[in-house]
Structures are given as C-alpha cells and as structure tokens.
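Removed from the display is one protein chain of the complex; every other protein chain stays in position.
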Amino acid sequence: MSTQNEADHHPDSAPVHGTTDPIQILDADGAVLSNAELPELSDDDLVAMYEDIKLARRFDQRAISLQRQGRIATYAPMTGQEGAQVATGYALATQDWLLPTYREHAAKYVHGMDLASLLKPLCGLREGYAIPDDVHVMPEYIPIATQVPQATGMAWGKQLQGEADTAVLCHFGDGATSEGDFHEGLNFAGVFDVPAVFVCNNNQWAISVPREHQTASETIAQKAAAYGIEGVRVDGLDPLAVYAVTRAALQKAKNPADGERRPTLIEAVQYRYGAHTTADDPSAYREEDEAEDWRQKDPLDRMRNFLTNNGLLDDDLEAEIDERIDAQLSEAIESVEAATTDPTTMFDHVYDELPPRLREQRAELESLREKYGDEAFHEVLE
Amino acid sequence: MSTQNEADHHPDSAPVHGTTDPIQILDADGAVLSNAELPELSDDDLVAMYEDIKLARRFDQRAISLQRQGRIATYAPMTGQEGAQVATGYALATQDWLLPTYREHAAKYVHGMDLASLLKPLCGLREGYAIPDDVHVMPEYIPIATQVPQATGMAWGKQLQGEADTAVLCHFGDGATSEGDFHEGLNFAGVFDVPAVFVCNNNQWAISVPREHQTASETIAQKAAAYGIEGVRVDGLDPLAVYAVTRAALQKAKNPADGERRPTLIEAVQYRYGAHTTADDPSAYREEDEAEDWRQKDPLDRMRNFLTNNGLLDDDLEAEIDERIDAQLSEAIESVEAATTDPTTMFDHVYDELPPRLREQRAELESLREKYGDEAFHEVLE
Amino acid sequence: MSSTSPDESRTAGDSQAGSAAETMNLVEAVRHALHTEMGRDERVMVLGEDVAENGGVFRATEGLLESFGDERVVDTPLAESGIVGTAIGLAMTDMRPVAELQFMGFAYPAFDQLVSHAARMRSRSHGQYTVPMVVRAPYGGGIRAPEHHSESKEAFFVHEPGLKVVVPSTPADAKGLLIASIRDPDPVVFLEPKLVYRAFREDVPTDAYETPLGEATVKREGTDVTVYTWGAMVHPTLIAADNVADEDGIDVEVVDLRTLSPLDVETLVDSFEKTGRAVVVHEAPKTAGLGAEIAATIQEETLLHQEAPITRVAGYDVPMPLHELEDYYLPQALRIQEGIRETVSF
Partner (left out) sequence: MSSTSPDESRTAGDSQAGSAAETMNLVEAVRHALHTEMGRDERVMVLGEDVAENGGVFRATEGLLESFGDERVVDTPLAESGIVGTAIGLAMTDMRPVAELQFMGFAYPAFDQLVSHAARMRSRSHGQYTVPMVVRAPYGGGIRAPEHHSESKEAFFVHEPGLKVVVPSTPADAKGLLIASIRDPDPVVFLEPKLVYRAFREDVPTDAYETPLGEATVKREGTDVTVYTWGAMVHPTLIAADNVADEDGIDVEVVDLRTLSPLDVETLVDSFEKTGRAVVVHEAPKTAGLGAEIAATIQEETLLHQEAPITRVAGYDVPMPLHELEDYYLPQALRIQEGIRETVSF
C-alpha cells in the first residue's frame, strides 16, 4: 500500500485487517493530513479527477430531472459517492475490467464509457447494455451481489490466460455483503488467489435498511478475515485516499509479495446523500439532517479546496469546466433521446442462432405490426 | 464459558475470536490438562457419555456392514466424530432443538431418537424422516448448509414466543461454510441476536476436498468475525471440551451477559477416520496414514482412559456396556427391517389436504397395483 | 400466543352479503389483508427487505410497523435465501411468517429453500413438520421497470409439488386470497401483479373473509371460446373479449385461475366442455409456461369436445426486453383478440 498512514493503522501485531478507522489523505477541508503521502498523480490528472467528479454530480442532477420529466426510467443517483467512483476508475489500467452495479455511472465513465452509453439503458433501448468496443466494463448488475462470483471468474480466466497485467475490479454496496453470492465469490477469490479487487461502496443504506441492521459485524472490511484476504477501510469521500488504496490493491492483485494473497476487500465508507432511486422517498425511513455530517466531508468540495490550495484551480478554469460539462451532457442526452429500436430486435442475440420457434414468433410479431400498426401495441389498460 | 483454559486462549486484548488453538480439557491420553476445569457432569453422566460414544462407534460398524450386505442404502459414517456428536447432545436441554446433517446419528440419538428411527431413512421407508413424538430433532439436512438459516428462524421463533429457556443447535461440516446459506443464516443470527449455537464439525474433508482448499481463512471459527458473533475453536476429539464449550454457548444463547450477543460459532476440530459415505473411496484422494495422528487423540480411547484413571470404569462394566450395545443394535435392526410401506403413502402429507389431481394419481397407482401386482413395478431395465 | 380457529372465517360470498366495504386498489387490499390477519392472529408476522420502516417499495406493508411493532414487522438483511430460510424456521415453530421478496425476479436466490425445503417438509417428515408460510412477491411486467424487475415465472413454482401458487387479479380477490393463504397450513407463493397494484379500485369488504384457494372463477360467461388467464392478463383479456364481441360477435368466456397450484381442473374442464375452444394467456415465455399445462390437461380430459387447437398467447421466448419494447413483449388486447379470432375461425 502506498499511503503512509496505512502502516499506522495496521500495526504488525494485529493479525486481522479491516477493524480500524478509515484511511484518509485529505482532511475534511481538503488539506493533506500530516501523516499522509500523496499518491503519484500528475497535476493534470488531479484536475481531471475533479472535473470528472463534477461531471458526475451534474450528471446526477440532469438524470434526476430527466426522470421527473418522464424522459428516462428509474435512476439511481450517486451524489456523495462520486469521489469513490471516480477514484476507483482512475486506479484502473485500460486492460483492467470493471463490474459495476446500477449506481456506478461515474466509474464506468472514467473507465471509458461515453455519456450517451450511460443513458441508453435508462431510455429502455433494446441495446441499452451493449458496451462500446474496447471498453472493459460489464453491463450493470441489478440482482444484488451476483457480480461477485463472476468477477472472481473473470479474474481467474485472465490469470489462466497469462494476462498477468490484468485485474478485475468489482463494485457492490453494503447491502450486497449479506447475500450468499458475496460470500461464495470472495471465498473462491481467496482460495484461487485471483487478481481481483472488491470495492464495497458502504453508503450506510440499502434502500431503507441502515448499515447497523445489515450485519452485526463492526465493519465490512473485517469480513475479509473470513476469506483469508486483506480488508481495508478507506474514507470514501476522500478521492485521493480511495485512489491510493485501490491502486495499491490492484498492484497487489497483479504482483503480490511473497506469501501475500492477491485479492483485497476495500470498504469505502461513504454516504448516499439522496434517494436510493428516483422511485424512493428517503423521508420515509431517515432524518433529512443525517447527511449533514457527511456533507462536511463532501468529495467535490474537498477536491476543489485541495486544488485551489495548490494553485491548480481558479474561477476561470472552474467556469471552463462547467461549460464543458454542460455541453457534453446536453449532447449526450440529445443523441440518445433520438434513438429508437426496432421491436423485432428483441429476438436478436437470445442465442447465437435463432431457433425455429423464435423465428416463428418473430414472424408473428412482424405480421401483427404490419396488420395493425405500432400504436395498437401501446393501448393501455382501461 | 466454563472451562478455565478458555480465558487463556482469549485474552481481552484480542478483539477477534476464533484464531487460537483449539480448547482442550483432556490430553491425548485422557488426563485432565493442568489448566483445565472439568465440566459439571456426574459420574453417571460421564460413564453414560462413554457408553454412547461406544454405541456410536459400534453403530457405524453395523451400519457399514448392513450397507455392504445391501440391507440399507448409502450410509455416512461418523467414526472419529462420535465424541463431538455425543458431547453436543449432552449439552442440550430436552426443550432445545437439534438440526443435524446426514452424519449426526449419535447427536440425534443422545437427544432422544431411538436407534430404529435412525435406521429408517437408510431403509428407504416412506416415513423415514418422521421423528418420534416429543423428540426435538429435525429430519436430517442433505442439501448442504440449508439448515443454517432455518436454525436461525427456529431460534427466532422460540424467542418471539417467549420460550426464553429454549435454544437451537445447528450442525454442519467444514464444506458447508462455503455455501451462501451458511453466510446468510449466520448473518441473520447476528443481526436478530437469536438463541442459536452453530457447530461446525470440521472433519478436515468435504468428500475429497481438504479443509485448506475449502477456504483461505486460517480457521473456521474466525469467520464469526464477519457476523459480529463469538467464534470458538475446540478439540472435537475431546468430548469434555466439546461439552463444556457447547454448554457455555447454549447458556449464553439463553442468558447473554449485558452487551453480549447470543449466537456462537463453534469450530469442533476433528477428523473423519473413514469414507465420506459407503459410496466413497478415500484412497482416491488421501493417504491412509493421514488419520494416524488423529487416532492418537481418539475420543473413545481418551474417555476410556479418563474413566479408568478415575476409577469409574473396569473390565466388568466394559463388558456389560458391550453387551447392552449389541443387544440394542440387534433389536433396532430387526425391528426396522421388518417394516414395509404401502406405496400409496407417497401421496400422504404432500399437502394438508390431497388435491383432486393427486387423488386421481393415487387411484391410478392403486388400480395398476391391483391389475398387475407389485412385482410388475420392480422389473428392471434389461 | 393465541390463534383464531378457522371456523370463525367466512368466504367472500358470505361476507359480501351485508358487510361493510371500502374502495381499494390491489396494493391497498394486500395491506388491508395483512393488517386484518395480524390483528386476528398474533403469530402472523411480516419480514423482508424494506418492509418495516419504509413500508415496502410498493407500500404494501405501510403502517404495519406502527400497528404491530418491530417484533412482528421486520426489516431483514438483503438476502433472499436468508429471508425464506428463516421464514421456514419461523413457520416450523408455529409462527405464521409472511415473507416479502422485493420482486419475483429476486426469488431465485431463495429457490433452493423453496423447492428443497418449504415444499417438502410436510411430506418428508410424514406430516410432522409443516411450513405454514406465505412468500409474497410483486410480479409481472408492464410498468417500465428496470431489468429483472418484470419476471413472471410462476411455472417454476407450479412444477414443484408441495407448494401452492396464488395470483390475484382484483383487489377483492387479493384480500381474500391472501387471508386464505396466510391461514393455509402449507407454503404459498403469492404473486401480486404489480401492473394492477394501482390500476383500479373496487369495493372490498372490510371483514376477514377468505377467498378459497384452489378455485378458479369465471369472470365473464360466454359460449364460443374460453380464455384461461390470471393476474394482470385478466384485464386485457376482458377488453379483448368485449372487442371481439362488438366487432366479431364472438361470445367469450373468461376464466381467472387465481390459484395456479393446485389447479382447479374441474372449472377449467367445465368451461371447455361448454365452449370447445380455448386460448390461454400469460406473460411468461411460452415454452414450458403454465399455458402448456392447461392445454395439455384440457386435451387430456376433453378431447372429444375439442373443436380447435388450444392457442397460447404468451410472452415470447426471449428475456423480457428493456422497457422501450415491453409493450411488444407482453400480450396485449391486440394479440389476445387475434388469438381468439384464430381459435374461433379454425
């Protein structure tokens, strides 16, 4: 691990990781902590990270408003969590793979997906989950925790194929840690010692269920003990700390020291400022002011202060960034809203070759459309 | 916990349980360890425990031979593991519930099942899994680890019903700890703080898969950390230690100290001397002499030595015990082999009331039997 | 714990005569049924993801926490096998758990507990241990939900002996069937068509009535052809029936199965013996769906009455597409009419 304070938190005498305070590099005001070491990131990278966090926050606002206007379907916001998402994305090498949930829009973007592609599933397009060529991102996982064994399998496959330079990074939430698939996937990862990094975005809530009610274990990171792998807690609102920890975990996955196991479970401690999704009303289950403490450590503010303090950001650049973000977002929304799908494409790619019965079903649908027109399909229940 | 050396193994400074050497009371020769305290068991109980362990071993021999003769189906032997089974059974109060796997014949017997009932499923009888009245044992669980969430649910139910004096004890193997249901069941147990004790009979093997390959965690007991509950390792070939640890865990489940959680994960470290089942040939995957070390700590020998040293056992009593065991076994085998089942009973108890379609199917079967006789059903594939 | 003896209950028929009623939609009727049974029987409890503080993602359990407290209305960790597995354990200790799975598409992690245990405990223990549990799940498509949220795989559960499977199509049936399911001594998978949750309201008697399990109901009488369906598909079917009556003079009988397991073969067969022609409508993929069972059963029992092939109007054999295409995937009145016309003109 590359951060200095990590050593402080994990004295050699304690055999089990993950029970400590989260690792930080920036304090709540964006100043570098005295015992912390900055990760190796160029000035440009630092500014770019800031821009991406800002883009993510703006994306959230635009998406929520599109949903309110009925232009896209249910959306899972990420405000408060963009720092961790962007930072894990920056830690990845191009060849590494990312397995996201429905909430990791920013992580996907940083790892190469264009904004329009992020919006496609929200527009319900048939090909919504097709990923642009050469982007190493999997379609989002909605059934909770099911990506965990698959991430292990992908990392295992890369290892078997001798791609020593490739690791797999798997995101999931605090609620996901209760599912059997989390357990089975991490246990396999430990046993087969695969190059995978598991990032738990512990945003304190699984819809309405608070973290304390999700499990009686004190931390999520300490669950790593059950799999003989390392568990690390990091301040998920500190993009630099998340970057450093994730980067180190990816390095270890690819090049472990003697006797060290490759996989790591990272608990990125954070908070979901907003609703679970646009279909959710958090006032039913939590106090509005709970977020206040967390907002004091806001990732966007901290990065802004950090950059400003270090002379890397001023009002002009900020305005330039804002303009760029808005233009990008508008273009993406426009392009994706123009798209439509031919209904018969639902028969495409069910199998490599279309079996006879499906051929018949497709023909039936085609003939109905011809006979009655497409409007007839959209008549609603009276 | 009532054993003295337990305190030695869990110094207050170590926050995580279950990473230590297994707790012992008897040494390999059956002498009481200097730092150990004997559990509160009467002389009669101690001798009875010995007799039950002996009965269990003999049961194994008889069952294996019955299987070889084709008189019963596949049997899962317990030799080497009887000590832990009998001891956990003794730790239970009558009202406590036991959830066994296919291997815990002796635990079931100690908790009230008669020998004939143990044999019934092996004879394939329709009502094989009916449990004698007032015996608080569940039918054996074959799908691995599925009993774990059910045990949590039963303990929860007893708690909701105010039966403060009832706890649930759930057995499973080392292999079972890899299943999602182990994880989900223990996590629920921790969250709902139910009066349940989980006993992992870590016999080092899941069929052909050795414990080291099952999980990268150093011990099974340390997996308790993931659920915020206590994990304890005990020498599974030391009946007195298993008794003490289980007893203490059951007490805690019913009457936890302030701030203490009720559930415990006990790892009873032991060894399966024989085959996984009568259908298994261990020479395909392990060395015959691997068992030798374990046999040095044999539970039956240790208890015999312990009792003899303490003047509780002599040759006469031993002979008496042997005679009693053989008579009991022969009687049980005889009684159960005489039993047969009416084929149409397969339609009984599918639902509370037989639905019309099942009524028809039963009638069809009855008429076929009348028309062709029962032999016609047993004609084999040529 | 006190329980109420079943003979205190009355059937919907009884209760509608003279008793009070309230206008409700289906999700309100579900909530009302839970409230009613929890009030009558202390053993009834509700557990699942987001059912307590949040009142359920569809608000089906709203208010129960306030009325019955956090011992009987319980938010669980996010783990479906854990939910169903503990519910089985609770049921075996004589509680009456009503477990919610957030969507039918998330029932699969609990599939093993359902088929290997809930379904068999009574049979394997020869009647000694029973699982009086209800597993509720919102079910079916049509609300532009995300991927995996529109599953309607009732056939999976129907194929497992020992489970009962119930799907209401109206508020009044939802209440009566849910009460009957809670009181049923066997495990019931109770699938709630979420397209109907808020689609319409009707009078629902306020007393604690049961709509008996295992009984299909004739929603519309007719002589030319029978359409068998259930859940959300009942409504486009009734529209289709009106349309073909108006446009083609076809007199359609519509049978709402309500209980999918055990099947009410008698009502199915009676209707077919009258009409001699049948269409089965369901959302699930056609192949190996429940429509196959209904067609197979009818031709088995009544071939001599059969005047045309039994037609299936079903979901196509593809994964439910994202929402832009769901109107094309799901049977609509359009496709049902087409099926009826084809069957009648054979």
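Think of it as A, B and C in the order they're written, each chain with its own count starting at 1.
Just so it is clear, a residue touches a chain if its C-beta (ideal position, glycine included) is under 8 Å from a C-beta of that chain, and two chains touch if they have at least 3 such contacts.
Remember, it's a predicted structure, so these values are computed and weren't measured experimentally.
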Have a look at A:E82, A:D96 or A:D181 and name the one touching the chain we're not showing.
A:D181
Given A:P139, A:P210, A:P256 or A:G274, the residue that touches the chain left out of view is A:P139
Which subunit C residues touch the hidden chain?
81, 105, 108-109, 111-112, 115-116, 119-120, 123-124, 147-148, 153, 155-156, 158-162, 261, 263, 284-285, 287-293, 295-297, 299-301, 303, 306, 308-312, 317-319, 346
For subunit B, which residues lie in contact with the unshown chain of the complex?
73-74, 102, 121, 123-126, 128-129, 142-144, 175-176, 178-181, 206-209, 213-215, 279-280, 284-285, 340-341, 343, 345-347, 350, 357-358, 361-362, 365, 368, 372, 376-379, 381-382
Subunit A positions in touch with the non-displayed chain are 126-127, 129-131, 138-139, 143, 146, 148-158, 160-161, 180-181, 183-185, 187-188, 191-192, 348-352, 355-358
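Note that only the chains that are shown with their structure count from here on.
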Using mean Cα positions as chain centres, tell me which chain lies farthest from subunit C.
B
Need the CA-centroid distance for the pair subunit A / subunit B, whole Å please.
44
Distance between chain centroids, defined by C-alpha means - subunit B, subunit C (Å)
40
List, in ascending order, every residue of subunit C touching at least 2 other chains.
76-77, 79, 81-82, 109
Per-residue multi-chain contacts in subunit A, two or more chains:
178-181, 213-215
